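All protein chains but one are shown at their positions in the complex.
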Amino acid sequence: MSYLLWIIQIMFVPLVAPLGVGLINSLKARIQKRRGASLLQPYRNLWKLFYKDEVISRDASFIFRFAPFIAMGVTIIVGACLPIFTSTLSTPMSDLLAVVYTLALGTFFMALAGMDSGSAFGGSGSSREMTISAIVEASFISSILTVAFLSGTTNIAVMSAGLSPGSGNFLIPIVLAFAAFCIVLLAETSRYPFDNPDTHLELTMIHESMLLEFSGKRLALMEWAAANRLLIFSILAVNLFFPIGIAHDQAVLSVLLGISSTLLKVAIVYIVLAVLESTIAKYRFFRLPDLLLVAFVLNVVAIGLVL
Amino acid sequence: MQQLPELEVIGSALQDNVRRLFKGSLAIRQIDTGSDNATEQELAALTNAYYDIERFGIHFVPSPRHADMLLVTGPVTRNMAEALKRAYDATPHPKLVVAVGDDAIDGGIYKGSYAVLDGVSQVIPVDYQIAGDPPSPLVIMQSLLAILDGAKKAPKQKGQS
Amino acid sequence: MNQLYPDYLTQIANVTSDGSVHQFVIESAETTKTLRQLLESDDLTFKMIDATHDNHREFRLYYIFTDTKRHTVIVAVLPLLDTIEFATIANVLPAAGRYENKLCEMFGLHVTGRGPSQRMLLHENWPENLHPLRKDVKWDTRPEPAGGNYQFQDVSGEGIYEIPVGPIHAGIIEPGHFRFSVAGEEIVLLEPRLGYAHKGSEKLFEQLPFARQIILSEKIAGDTSFSYSLAYCQAVESLAGVLVTPEHGQARVLFSELERLANHFGDIGGIMLDAGFNFGGAGGARMRETILRLNDKLSGSRLLRGINTFGGVAIRLSRAQITDLRAELPLVEKDFEQVMSIAENTVTLLNRLKGTGVLTLDVAARFGMMGPVGRASGQDVDVRRDFPYAGYGTLPSTLVPVETSGDVYARFRVRVREVGVSFKIIDEVLSSMSSIVPIPSNKTIKLCRNSLGIGCTEGWRGEILCVVHTNAEGVVSRVAVRDPSFVNWQGVSEAAFGGVVPDFPLVNKSFGLSYSGNDT
Partner (left out) sequence: MMSALASPTMLIAAMALFGIGGVGAVLLRKSDRLANYWSSAFALFGSVTALVFAVSMLASGQTFVAQTTSDSFPLLSFALNIDRLAAFFLVTISIVTFFCSLYGIGYIKQYYGRYNIGYLGFLYNLFIVAMLLVVTSSNGIFFLIVWEIMSLASYFLVAYDRHDPENVKAGFLYLVMTHIGTAFILLAFILLYVHTGSFDFTVIQAAMPTVPAHIKDSVFLLALIGFGVKAGIIPLHIWLPAAHPAAPSHVSAIMSGVMIKTGIYMMIRLFLDVLQPAPLWWGIVVLVIAVASCVLGVLYALTEHDIKRLLAYHSIENIGIILLGVGSALVFSALGMSGLAVLALTAALFHTLNHAIFKSLLFLSAGSVIHATGTRNMEKYGGLIKLMPATGLFFLVGSIAISALPPLNGFFSEWLTFQALFQGIAQTDFYIKWLFIGVTAALALTSGLAVACFVKAFGVTFLARPRSQRAEKAHEASAVMIAGMAGLAVLCVAVGVGSSWIIAQLQTIAQGVLSAGDHATLVTVTSGHILSIAEGFATVSAPLLSLLLIAVPLVVWTITRFGINRSQRVTTGRTWDGGTDLTSRMEITSTGFARSIILIFRGLLKPSLQHSVEYEDAASRLIPRSRSVTLSVQDVYRRYLYRPVFIGFIHLSHWIKNGIQNGNINAYILYILVVLLVMLGLVGVW
């Protein structure tokens, strides 16, 4: 049983993530009164890319060549550390800081890969990505820290087990920290209002401009990793702050309930994202730090309230 | 939304072909090599709510690195020839090149002019053509369908023996 | 005889009049003085500088002005005898600089009195000493690629770097190159480089048979086919003395406004899309498509091609079609109002638009910016009102929307308000229109000899000029077209300066300029 659970745990993020992207794109199309691509389109895109040749810039070094594997690998590692459907699968890898910094390692190499080909867009994309991720990191750590103090552990996989279900007193700090984490999610996954994942304007891109040079398998891995990242942050958002339905044992029924409740909750996050991205405009670049400051203040208040 | 019935028919046939040839995902990079902007407008219209080409598995991409198909419009001006060549080289195999519009096919009304090179095929190898000045979105979709119908197998990798 | 002419012409001898066009010849030495005199009159507006080359004789420069009060065109002709040099007037009239550069490049003339300029339309692959618009250069000449060098302005300073964009952009956009010099995200210099869409159309006009010239005119800027062919037809009509019936004038108004509607919808949607407001972007694209389909139903052409002919429109409009149109347009208008009421209440959108990419009135006036771009910076100009054509004689001045803030939002608002005006105009036209019978194509049209005709229309981007010259045989010897973008491009750098790079696409979209039209 445990092996089976581990297999589900490890495969969940990479297998489900493209579906999530398909869901968001489909919903956005609906809001624009279009039918949009099928939910499975992201899988087709990836599969197609795996079967294409690659053209790599002659200016690029091994960093460019290896970054996709690191970016993808990092999301698989982190994906396996999450409280996806149960709080019983714990590894020492699930440490809050280990997760945050492992994800940062992926960003580090992705930003370097953006600069590596020497295209002006890649460079400015890296600069923007690092600007945002540099100032968002403090909020990322502290919003999860709120829950960590409540549950008495920084191991995110088992955090939910430490939260007593009926602890109404903690609702306010949790909601505040959740709000802060939502801003972190948007920033870290290059969504609105930080970045426009659909844009075809090379001058406004953040994440996409680092990918302009990639092709074939490496592009597939980079896009897959981005989808994984979105799912990772969504799972963190729903299962750390609202671990309703998550299994605390390894019984078949509770595991099934855990999986379905997570899917449902993540779907809600994606729906909200789709609506958000259809109804607001992207922010000006230099207004984004204000948003991150809001997240930071929310966190400080939340942690202060916990203790 | 008022839909054309024929669009659905063309669309689903197109989708089948995209599945057959491109694993269900056809990425198009449009390149304007000196067109008058009419064809661009019609190509851009493919993504609007009427045609919504995305639902058939076809999407436009920002970089030739990501593309399976180059849609080239315009008679290829002298000033754009080099850029077109580079875009072609930047596109990984397998790739299709389609010249869209009369001007792109052979220079159209501009044929012979000092400032153009008389069509895309003078600069890079062209696989297919879509006629019209400009071809309407529906014509473009019909032509794409005809093109993909004609393509028996996934496009071969040129230069590979 | 001088009483016939306004004050500013009384000093000038040899004025010949030809309908509403007054021509006179000026001396090379007197150029600056005479033009300065003309410019002192408030009634005159500078339009463009044009040139012709006669294989045997000389170059002639045409300084074209309009008198908005009297609805006349004033043309000062400067013959260049045994010389290719002429004095600049850009120091008096900055707007003239770009025309002078273009003429130097295309005719091989040499302008004195100011610094060198970079080539605009012919790139470094074209030999320095070959000038396509000279009569002795064949239209199909294709010289070996030359190895020239284009020097972008270099901003020195530690840490400044350049972002090159284009000519192949990431979106479905026309080809053009932008060279940004930036300090991080801040733009310290933007130098656009165009000419990628240069197809030699002006030379081609001299080559094509009469009937195909209209087709070519529709392809100067394909999104503005109708206004271009209208400008061209008007120029020819004035040369041939062809009159247009009021019904056909009305039909031309109808199609002009439909073209404006479609493109304004596209641009309004485009601005919202570039600000990342997807709902608005999709709405714009949808409404644009609706109009294009109406166009198709009315004329058989989505982009209104093949409609204009000399003397009117070449298509039939039945009563039923008109009734249908009157029923369908209000639905579009309602859709538009709904989209806009949501857009105008979306704070994040307004936040992006307001204060971004400001083009001051000072700069707009200096270069004579026109169309929605000019009007958003407080330039109160509109050919439909100032120099009426077709059936526009009755457009009241209140219907020309002018904003003063000069930012992206102002350019957005001007377009939104113009959409409203267009609906009004169309409604008015349709209410008095019963049916249209097409003008048969006239093969035997005769043009004045050694003359020039000017067509001027208000396209959706602004004023379109078409100048048609005839030779001694009464055959078209040169056609010059001037897209409003040719003028307005000068404003883009100004508006982008000091802004941040991610805002530039929005600024650029709000200008909504044509590459093909500029590069002609």
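For this structure, a couple of remarks:
Per-chain residue numbering starts at 1, and chain names A, B and C are given in the order in which the chains are listed.
In the analysis below, a contact is a pair of C-beta atoms (placed from the backbone, for glycine too) under 8 Å apart; a residue touches a chain by one contact, two chains touch by 3 or more.
Just so it is clear, the structure is predicted and the values come from calculations on it, not from any experiment.
For the omitted chain, the shown partners it touches in the full complex are A, B, C. Although one chain is not drawn, the whole complex shows that of A:Thr88, A:Ser133 or A:Thr262 it is A:Ser133 that touches it. The chain that is not drawn here is touched, among residues C:Asn55, C:Thr112 or C:Ser156, by C:Ser156. Chain C meets the missing chain through residues 90-91, 94, 97, 114-117, 153-169, 175, 177, 181-186, 188-189. Within chain A, the residues in touch with the undisplayed chain are 50-63, 66, 69-70, 72-74, 76-77, 91-93, 95-98, 101-102, 104-105, 107-108, 111-112, 115-120, 123-124, 126-128, 130-131, 133-138, 140-142, 145, 148-149, 152-155, 202, 212-213, 216-217, 221, 285-286, 289, 296, 299-300, 303-304, 307. Of the residues in chain B, those that touch the hidden partner chain are 63-65, 80, 82-84, 86-87, 89-90, 92-93, 157, 160.
Operating definition for what follows: only the chains that are shown with their structure count from here on.
Centroid analysis (C-alpha atoms only) places A farthest from chain B.
Averaged Cα coordinates give chain A a centre that lies 35 Å from the centre of chain B.
Each chain gets one centre point, the mean of its Cα atoms, and the points for chain B and chain C are 29 Å apart.
Rounded to whole angstrom units, the spacing between the C-alpha centres of chain A and chain C is 48. Chain A has residues 32-34, 200, 202, 205, 212 in contact with two or more other chains.
In chain C, the residues that touch at least two other chains are 170-172, 282, 286. Listing the residues of chain C that touch chain B in their complex gives 123, 125-126, 132, 137-142, 145, 167-168, 170-175, 195-201, 203-204, 208, 212, 215-216, 219-223, 225, 266, 282, 285-286, 288-289, 292-293, 296, 302-303, 305, 514-516, 519. Interface of chain C with chain A (complex): residues 161-165, 169-172, 184-185, 272, 274-279, 281-282, 286, 346, 348-349, 351-352, 356, 500-505.
Residues 29, 32-38, 40-41, 44-45, 47-49, 51-55, 200, 202, 205, 208, 211-216, 219 of chain A are the ones that touch chain B when the two sit in their complex.
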